[in-house]
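With one protein chain held back, the other chains of the complex are shown just where they sit.
Residue numbering begins at 1 within each chain, and the chains themselves are lettered A, B and C in the order written.
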Amino acid sequence: MIDVFAGVLARGPVREAVGDRAWLQALLDVEAALARAQARVGLISAEEAEAIAAACDAAGYSAAEIGAAAAKGGNPAQPVVTALTARVEGPARGHVHRGATSQDVVDTAAMLVARRALDLLLADLAGAADAAAELARAHRDTPMAARTLLQQAVPTTFGLKAVGWMTALDAARARLATVRDERLAVQLGGAAGTLASLGADGLAVLRALAQELGLAEPVLPWHTDRTRVGELAGALGEACGAVAKAARDVTLLSQTEVGEVREAAGGGSSTMPHKRNPVASIAAVACARRAPGLVADVLAAMEHEHERAAGAWHAEWAPLNDLLVAAGSAAAWLRACLEGLEVDAERMRANLALTGGLLMAERVSTALGRTLGRGAAHEVVERAAAAAADGGRPFADVLRDDPEIRERVGAGEIDRLLDPAGYLGSAGALVDRALEAHRMLGLAP
Amino acid sequence: MIDVFAGVLARGPVREAVGDRAWLQALLDVEAALARAQARVGLISAEEAEAIAAACDAAGYSAAEIGAAAAKGGNPAQPVVTALTARVEGPARGHVHRGATSQDVVDTAAMLVARRALDLLLADLAGAADAAAELARAHRDTPMAARTLLQQAVPTTFGLKAVGWMTALDAARARLATVRDERLAVQLGGAAGTLASLGADGLAVLRALAQELGLAEPVLPWHTDRTRVGELAGALGEACGAVAKAARDVTLLSQTEVGEVREAAGGGSSTMPHKRNPVASIAAVACARRAPGLVADVLAAMEHEHERAAGAWHAEWAPLNDLLVAAGSAAAWLRACLEGLEVDAERMRANLALTGGLLMAERVSTALGRTLGRGAAHEVVERAAAAAADGGRPFADVLRDDPEIRERVGAGEIDRLLDPAGYLGSAGALVDRALEAHRMLGLAP
Amino acid sequence: MIDVFAGVLARGPVREAVGDRAWLQALLDVEAALARAQARVGLISAEEAEAIAAACDAAGYSAAEIGAAAAKGGNPAQPVVTALTARVEGPARGHVHRGATSQDVVDTAAMLVARRALDLLLADLAGAADAAAELARAHRDTPMAARTLLQQAVPTTFGLKAVGWMTALDAARARLATVRDERLAVQLGGAAGTLASLGADGLAVLRALAQELGLAEPVLPWHTDRTRVGELAGALGEACGAVAKAARDVTLLSQTEVGEVREAAGGGSSTMPHKRNPVASIAAVACARRAPGLVADVLAAMEHEHERAAGAWHAEWAPLNDLLVAAGSAAAWLRACLEGLEVDAERMRANLALTGGLLMAERVSTALGRTLGRGAAHEVVERAAAAAADGGRPFADVLRDDPEIRERVGAGEIDRLLDPAGYLGSAGALVDRALEAHRMLGLAP
Partner (left out) sequence: MIDVFAGVLARGPVREAVGDRAWLQALLDVEAALARAQARVGLISAEEAEAIAAACDAAGYSAAEIGAAAAKGGNPAQPVVTALTARVEGPARGHVHRGATSQDVVDTAAMLVARRALDLLLADLAGAADAAAELARAHRDTPMAARTLLQQAVPTTFGLKAVGWMTALDAARARLATVRDERLAVQLGGAAGTLASLGADGLAVLRALAQELGLAEPVLPWHTDRTRVGELAGALGEACGAVAKAARDVTLLSQTEVGEVREAAGGGSSTMPHKRNPVASIAAVACARRAPGLVADVLAAMEHEHERAAGAWHAEWAPLNDLLVAAGSAAAWLRACLEGLEVDAERMRANLALTGGLLMAERVSTALGRTLGRGAAHEVVERAAAAAADGGRPFADVLRDDPEIRERVGAGEIDRLLDPAGYLGSAGALVDRALEAHRMLGLAP
């Protein structure tokens, strides 16, 4: 992400977490851990391991130089090894990168980068979910129009809408946390997955490496089994979808003609002095929309050839990194949006009244259906609704004037039936149980 | 999938499982279960519920008519309800579809269709994984050339390659089984998710419906939280990726110039009498490659507006159905491919010898490195490898003729170092632990 | 597309145009044309050619049987050739499919299917564009609020909005027509592109085949150059994007709170008697949204191996067919939507007034800027806009009460500045030139 667009498309700390310095450090972390793992197993001495590890501080390396040199061999691990080796003195030098191949280093570094980025992303997703929960608590019983197919349908509550956002965000969090905890694993297989150059110690080094880095130990080297990468991408795509849903709702509720919510820090316009644009939700949508194509590219790259793919492996790097930025930035924007969201309960009530009671038609129909039968009731009410719409009269008036309806339900009952606050069904109970589930989620950080 | 392409792109039972009859039955199953759920809760009588359920046999309905009528309201649930209502006599008629909205029925039916299709898909994935396991057992120690970036690299075993396929397939199976068991849930929310038209009984009916259908009960109606759908799509994409990797390897190993495996039922050519094309692996690749774009479409459709999306919901139907077909068919082809795969261990051995020992260069380099230092050893061997390649001489001869090398390792040792079977590292142990993990997976059917 | 969803997702004639019967006929048309081309060149007699052509009526073949048999060889051309050969008597039998390979037949048939489907699609796109033009003519000067970032911004006209839709549809039409006329070409190369089995007559047969089918003659057989297919897919994706934009606007303008347009044939709800959902625009969006992923799959499949791809070729069939259905159906829905669109100019005017003149702020700012400087003017007006919004007062009143503003522009001028109809800039002229460009487009059918 270039700087010019980063303010919008790379909000929050995730951009740095997947940036040059972070990648360089992760690559070096793998080399350091590999040396220590070999020391644990007894292949080299602890002093040698620490001599290698001491040279593994990214501050001493240039990403630009490493990147440029990567063109020669086709991956950044080779020049990292060369540069690292040059910085290690004495007998330890001969043990740098021992037993590993370039893909081992890049793949394991990718897992480290992903884990660090996921921690940040999960924090912002949690923040957004908490903000939604807060909104839901505050507006558990605030009635508003539910809209299906962008048409007012029946009443709902803002609380129920907000827990809907929260629940999706929580599902995405749970999934990402599982991927982080169970599927991010070290990769170590040597030139082709047999660990041959480590002789009889391959499996021991593999286990020690996993312990060093706090990543899972895989049953097999996974250099050409990309299910871990595919799952990570899928989970990030899911998170983006959950963010996009909530953010899209905010943009729609913010419309001039709807006006039910307002972002606290809405953005101005370069030409129109009156505008307060819902910048955070718009940016969240924009970031999230990068995901589908990026996920597709990662999934397409799962088709690796033999023991290292001729292109598919390299084709993963950019979309996976971009997905982390997209999801992280989308979550950060949504969190900012929801934490400062101003809710206009009065406007919600006014909008509920816009159709003169029309959105209570289902309820009237259900009430009538008890004596009239469902089909007949649907028709009677459909006729009344059309009469109200066509004649520009309040639905309530049309109902009261209809002798058949009046006879069956009575005028007072009509008023009661048309009160949105009385037709909220299980909304409150659903909010409560969703909030309880949110509390129970308690993801470890 | 039209018939003309179905032989290739829709192998196995999954096409029918997501076909018109299956969808129609699933839609009707939801209506039947809804009636029974209401009977459980006491909203209607058991007789009424059974009267409705009795009319819910897809054999009595025309998919073409339902589909055509769906154009009017924009979804197939409406005409199903109309047609079903017409088939129910007496007081039960008034209770058809009660409390539900069209999306409740379509979404829950989608879960039923998915569950049934997943069962079939999981069986074929398991079959493919078992076949890979069988190949691995038979060839645990069969040496072959590992190929990285499509170049011979070092030796590996066919057993290790086969457990690599198996492990990826098993990962995809485990993920799909989790989605099936935990994330396929009933959807019931009524017009806008409040369950309002069911009065105080909404949550009870929701629970009863879940029990009737054997699907999970969600904390909230999930009509606009599409994380369940996104996860399903992602898991199907992952399965396709796992299939594609194995199938791609088979097509590469089957090349005329490689010839290490052969499909039992290779296909002929319309013009070339000698050809035996690896049709099953090719078709598996073709099916699997539909996934990335379809997953992208499903993820993009997660951005639902308000309480029912104006397009995004409908945009899910085709790609989700197609994904089930793609994954199911890919798995069925791969299973057929692997169950009949003929392995030519002799050709593997011959190919290992193709480079005159060059692919043992890493081992020689490692051995030399012990006395010479890693960097210097790498250079010496690189030079010898180049001399062998350029001069058209066996690598072994070049090594033996190099006084520095001969002095350090000795001629007999050179021969030992050049034996591929002696440089397989942990391949055997890895095969064993992967097979053990496969046995432990034991997914419930 | 299964029947259950076809009413919504496969509107119009395009579904049949890419269906089993159409594909079968296209495959047979290629075989017939190939025979006639060989007769033209003198390789076989005219009688033999006609004997073959006479057997090329799809009515005599079963798509299900052909499709099932295709599984064996991996493509439908082989069983078509077998079935056709069995139906040809005498010496002509030996000339069926001569010189061609399966891919020649499938690829050329795909071009025929595409051309026929494009004709239908272009007609519906033209119909939609014409309907938009008609709306633009009728509402050339109907003022309405322009909305940027879903906020009212400044006034525009419905005419300008409608020509915006039209112009994008016309761009997509022009592109598709170019692809149809210039890029749909016959494929004939024989087993591997050399035309070897036709001896010295290969190029002559290639040319004659192109003439027979009215498709372009390529410089080279394009069996592994998929740029033609990629361009077709891209153009279909573009068309879907153009449809989606117009349809999305209709869904937004139809919102209960906006109410500026209404679909003539809006769909009802199964439970809410009052609803009139904009089904056509919603379905258009849904169909169009299939495109991005399908285009991605086609583009990914361009990476063919050698002289026929092992999977990538087959992977094109479904997404390309689906793209034709998606674009054709999206266009048909949009046409229906726009041809019956009811425009509520009064509601547009009312919505323009919703903000009490706020959306004229840019104009006031510009006017003030002439004397005050642009920056200062922007600030003054921004302050006034905020005061209006916060105090719930009409913007006009705030302006009139501000001594600085009143002094500089005068009260009468303020009223003039706040008239939306006076701030439409070049809207009318733009509508006129866009309509003229539409008239000039005159695409051949």
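Basically, contacts are C-beta pairs under 8 Å (C-beta built on N, C-alpha and C of every residue); 3 or more make two chains touch, one makes a residue touch a chain.
Fair warning: this is a prediction, and the values are worked out from it, not measured in the lab.
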item: Absent-chain contact - pick from C:146, C:213, C:283 or C:324; value: C:146
item: Touching residue (missing chain; options A:107, A:212 or A:322); value: A:322
item: Sole contact to the chain not displayed, among C:3, C:29, C:212 or C:297; value: C:297
item: Contacting the left-out chain in the complete assembly, out of A:11, A:245 or A:335; value: A:11
item: Contact with the hidden chain (one of B:88, B:153, B:291 or B:323); value: B:153
item: Contact set of chain C toward the excluded chain (per top definition); value: 74, 85, 93-96, 98, 101, 103, 146-150, 153-157, 160-161, 163-164, 167-168, 171-172, 175, 190-200, 202-203, 219-222, 224-228, 230-231, 233-235, 237-238, 240-242, 244-245, 248-249, 252, 285, 288-289, 291-293, 295-297, 299-300, 302-310, 362-363, 366, 369, 373-375, 423-427, 429-430, 433-434, 437
item: Missing-chain contacts mapped onto chain A; value: 1-9, 11, 18-20, 23-24, 27, 63-64, 66-78, 81, 97, 100-102, 190-191, 197, 247-248, 251, 267-272, 277-279, 281-287, 289-290, 292-297, 300-301, 310-315, 317-319, 321-322
item: Interface with the unshown chain - residue positions in chain B; value: 145, 147-154, 251-252, 254-258, 268-269, 271-278, 282, 292-293, 296, 300, 351, 354-355, 358-359, 361-362, 365, 378-379, 381-382, 384-385, 388-389, 395
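Convention: only the chains that are shown with their structure count from here on.
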item: Chain B and chain C: spacing of chain centres that average the CA atoms, whole Å; value: 32
item: Mean-CA-position distance for chain B and chain A (Å); value: 24
item: Overlap residues in chain C, where contacts from two or more other chains coincide; value: 251, 268-269, 271-272, 277-278, 282, 292-293, 296, 300
